[in-house]
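For this depiction, one protein chain was excluded, whereas all remaining protein chains were kept in their positions.
Coming up: chain A.
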Amino acid sequence: MENEKVLEVKNLQKHFKLGRKSVVKAVNDISFDIYKGETFGLVGESGCGKSTTGRTIIRLHDATGGDVIFNNENVHEKKSKKELLKLNRKMQMIFQDPSSSLNPKMTVMDIVAEGIDIHKLAKNEEDRKQRVQELLETVGLNKEHATRFPHEFSGGQRQRIGIARALAVEPDFIIADEPISALDVSIQAQVVNLLRRLQRDQNLTYLFIAHDLSMVKYISDRIGVMYFGNMVELAESDELYRNPLHPYTKSLLSAIPLPDPDYERYRKRVSYDPTGHDTTEEPEFREVTPGHWVRCTTKEFEQYKKELASK
């Protein structure tokens, strides 16, 4: 894999003000890079800031601090309309809930063609229709579906319409915000395989946000684990599953069920105790082995190094 960075997230922060005094630090100083053509998985429990990270990257939220650099351009700088449109074309998003991510009063044709209209990609009405039909076929729907309304489709079909809408503007980078969590398992596989096929065919880069660990492992090249607005561990997906270092990652991995009764009988759930950390020192994000980052204190850092070396 070539090491061309598509997206650099540097010390990104997003705080929500709740009242005059209380602030929710949904995303608190996280940094990571995403390379061209890879799938970066972002996992963590509900409310840990995964979706907020995704939405802040694509400018749905304004960042409180830090930078997002996409194709060597700072996303959060003030931009002219033209620059914004260019950014919107290259970076797209797939949403979580297929029942609310499609406007119920619009036909599939108009939903998918929305991006085409905004960016004026179609020469005429005929071309527009042609493009929509091609996109529908790309995501495995019939072209006759173009005249239908979203409520006539099943969840998996709707999610594929959402994917077609994102693909309509020919993006390089797609943020998939829990695209499969609202679907049942057999449909999840369909959608994930579709995403993988599209990645291969169109050379896409994904930021894949999810909380289903087995699915994330299947689709991702590298995985970042988030906990309470912080990135606690980042590694290649095989490395992360083989050698989890941070106790939270260990706890998460121990929660994956396997369809094997013998294994399940002896599976030990590790519960994470955040008070076990040394609080005298502010933890930092450090590279334990090349490509494997953990948020830890200096003491823990040494300990993790030893732990890895002994394996």
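To be clear about the criterion, a residue touches a chain if its C-beta (ideal position, glycine included) is under 8 Å from a C-beta of that chain, and two chains touch if they have at least 3 such contacts; residues count from 1.
Basically, contacts and distances are computed from a predicted model.
Hidden chain, UniProt protein name from the list "CysO-cysteine peptidase", "Transcriptional regulator", "Oligopeptide transport system permease protein" or "Oxalate:formate antiporter": "Oligopeptide transport system permease protein". Here one chain is not drawn; of A:V24, A:L85 or A:A189, the residue touching it is A:L85.
Although one chain is not drawn, the whole complex shows that of A:K36, A:H76 or A:H119 it is A:H119 that touches it.
Considering A:L12, A:C48, A:L141 or A:V232, the position touching the chain not shown turns out to be A:L141 (whole complex). For the options A:F70, A:F95, A:Y248 or A:F301, the residue in contact with the chain missing from this view is A:F95.
Within the complete assembly, residues 55, 58-60, 84-85, 88-89, 91-93, 95-97, 100-107, 111, 114-115, 118-119, 140-142, 145, 147-149, 151-153, 157, 162, 165, 169 of chain A touch the chain that is not shown.
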